[in-house]
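Some chains omitted; the rest stay in position.
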């Protein structure tokens, strides 16, 4: 349920409060392999989001009873720095962070081939340095690149982008102002080649038609993100990373 | 953890074989939820309460109401918080201690489903703007687990809210004081209905029981409001859905939800 705002969220020419068109994402840049110690890593700037993804593993699990003798286990922690948000965040993990960690994990599990690594874990850490609207999608986008950078075998990439409703119009990649004031925000993650949707959530209100439009719009965004993820990995390996 | 026993594998094969024939392990149609029983007003210490059975999944829910400080920046709205706990009597594998990620997700999905429909008009729960508001605390205690806690907790929360009585408060000496004997029904805008579906193979089933829950590929919970709009979604599980499957799920959520809403409306 949104709050009132004085900002013009969408003008008569279809231009949004940050100058974007309705089918345009914010600026996205991804860089692979940015951490020395991690087995794989990536840094994403997605609008105002600045997020580092780091991967360790496959590695042994402690305590052992959490291990699975048939398959590897993907573990995921989404974590915001105290300074990443306007109001300083308490460093202890919030319930929101724990839920986001879980939905991110479940959005990536379908892509990661874990069967080759029984009794081990792949640990994925997502560190939000600066948070803006859509941080879970941005985190998934960086995570997918970091997993690939770590050499983890994958069925497909996972590319995420939200769509939403602003002034009764379905738009791509809702930003923070739009989310605060807005009518609906639907983060989506897609395996672009397998055409499987591995994350979908919704806050807001959509008619059945809007729901369909919103999904379609988000999928287009995911595919745009996929190209940026590919380029990031390519850049890393062309630079002999 | 995920070490599937042979019995579990055989059960998955059996469930899949039946689904190929359009049948479910407990004889239901694919789009048929289990029977729902709702009892309200069972806890006299709570301002609202309900005991809901969804098949053999069973939840007791209480609504506690007390004045509180509003959250910063939303001083013009009352407080609504929904929690969930899986009691250790509910399941041999339930864990004591702080809630794990599954329980946190359960509580947050139930909370969001109700919150995002705007079921309760929180602007009517203000004692004094920016100073003091009414808080509604909806606590779900799961007492028996047989799959699909999302919907069972959601129905119990909605039923407890629909039947709660809100005390009247006044500021005296800057402190909120309850006015004896003046209670009112909650300001209800719409009735949210949560419908959880699982994908097993290529089949979509409504309201999975615990055998189905254990072998599903992915699940989705969709909450609709009285206008049959979609207000909250949560995909879960370690696999995904196709676009077409997600459209089908939204249709099932609306058609099934519409029947369940009638049952919820009847308790109010």
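Letters A and B mark the chains as written, and numbering starts fresh at 1 in each.
By definition in this document, a contact is a pair of C-beta atoms (placed from the backbone, for glycine too) under 8 Å apart; a residue touches a chain by one contact, two chains touch by 3 or more.
Small disclaimer: the values here were computed from a predicted structure and weren't measured.
Summarise the composition of the whole complex in this file as a formula built from the shown labels.
The structure file's complex resolves to the formula A x3, B x3.
Here is the rule we use: only the chains that are shown with their structure count from here on.
So what's the Cα centroid distance for subunit A and subunit B, whole Å?
26
Report the residues of subunit A in contact with subunit B in the complex, numbered from low to high.
1, 3, 66-71, 73, 95-96, 98-99, 101-103, 106, 109-110, 186, 191, 194-208, 211-212, 215-216, 219
If you look only at subunit B, which of its residues touch subunit A in the complex?
Within the complex, subunit B contacts subunit A at residues 1-4, 74, 101-102, 104-105, 107-108, 112, 115-118, 220, 225, 228-243, 246-247, 250-251, 254.
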